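Quick one: structure below, then a few questions.
What you see is part of a larger complex, with each chain still in position.
We call the chains A and B, going by the order they appear; numbering starts again at 1 in every chain.
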């Protein structure tokens, strides 16, 4: 059994890691890190874990944790992981960072969009961007994996085959994204109160959301050109789920069959990406609680645009599920171990 | 007091008409038409009206209704109003049609998108498109007003000043719209059940939604060019509210100030359009229950696009409220009579 430590285990993504690892046959959590709840019983913070997890919360001392654990998940605010990372830690334990600290290769871009100084840029180079379907082989060899953001996972996977195969004009790409509220975390803030979110929808971070450069970088690698996109996230009155609606001009002569073939080529053998049949579009509810990304598309001959749609559970494939998938790759486990979750409906 | 008849008074839009007219000082409802509930007490169908409305539901005989009423609202399925319209009716009562029957001037486009034969195309010419802020003067003189669709009202008003002033490249316009579920009506269908909509978001009618040609026609008039857009509606787990997010390339040299000036020019004196201050974006909850459209925008210099956002209550400004506003114009009442509704929050 691989020994797992979680720093930030009482946030929503951390708690989802706990849920998923509870059902993992090769791993056991030995450290429930939570700066806010040190010494408190984990099941008192998350009552769903009553009689399942008996442990108390520990601190966020990664040096000590690295002595005890084989792998550390950091589900922490931006900057934390970079501020404590060291060669000593990485020489003892693998690290899967759910924050953005090692996602972006260009440290200037990271610092500009996040407004913080990166404390350990020397590890950015070796960090592998943990989008399993794209970087599987590198992840297998990684010591440090940068787990992708929720919006980015859904946005990139939905567009990836078309970007890679050159079927769309990358300059025309617009991503309109909609997320449930768990993506905002468990912090007590007025805008996330029930009464403020319920019966409401709004755009936020218009033109400035931090997931933008991450999407641009990855789709840039895929397409082989500099990518600059419009990305607009919206807050939806639901707990879980992300839906992205992407608009792009088709390159001359590209057919419906070309688009479907591209998806088949890249995702035909993927366990966690489901390309829906013609005329069916993804809905977040159909993937809730699971590690799936569902993808649909429609070509609009009137505008010569293709509309791509992707749906995913932001806490599973968009956070904890993908992190476990990365762990599975890094330790040579079956990739789907602990992730064979049937979506819960209704 | 103007005598009002409502055909389709037990649908959600019809019920909202009843709510609004209850508070109108110049009008009284004398006919609660409802094919499904004939002879049933209106307040048994809508219990909120208990002790407010004592009437029973009547049939949908517009000929007879025209004898008794000064104005008829038809909140009926597509095709109904066109199938019963006659010179006789229009000579006796003004008609405000909340269906799409007289919204589109080109009958071929209507028939293609709606898949039905128009039964009285001879009245299309005289029908005035009832978007009050755009066609106010013609509405004042109309016998037959085509009340705009919900998505269309929000989509058009959000883009109108920029289209009219030539600030954006119309070919680049993409409208990503999100609606609460009351827009789907009160029909008993599985996809509109609570458990199917709650905790879910999906796109629907991708590339084929019937409000598309209506938006294109009106923005075509505004911009003076043929307009073909991408329009994608989404279903959001909330009762009321539409949010549109629109993306367009700015024409060369257009500044933030130019955009704001355009909005000021067209909406500076409008009671029901609120252009938000810089950095503030509309949210559907802030307009719920009211006749307001809230508009915000953001220029993204990275992409040279402007992102426009509009929010509105689909049952008020998107249906019954605008219909009452049209009635007020057609009868020379104060335009805001019965519509001075403060948004309900939370």
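Worth pointing out:
Everything below uses one rule, namely that contacts are C-beta pairs under 8 Å (C-beta built on N, C-alpha and C of every residue); 3 or more make two chains touch, one makes a residue touch a chain.
Quick caveat, the model's predicted, so the values are computed rather than measured.
Displayed in place are 2 chains, all sharing one sequence; the entire complex defined by the structure file totals 4 copies.
To be clear about the criterion, only the chains that are shown with their structure count from here on.
Averaging C-alpha coordinates per chain places the centre of subunit A 39 Å away from that of subunit B. For subunit B in complex with subunit A, the residues that touch the partner chain are 174, 176, 178, 180, 195-196, 198-204, 206-207, 228-230, 232, 234, 236-241, 243, 245, 247, 281-285, 288, 298-300, 302-303, 305, 307, 309, 311, 346.
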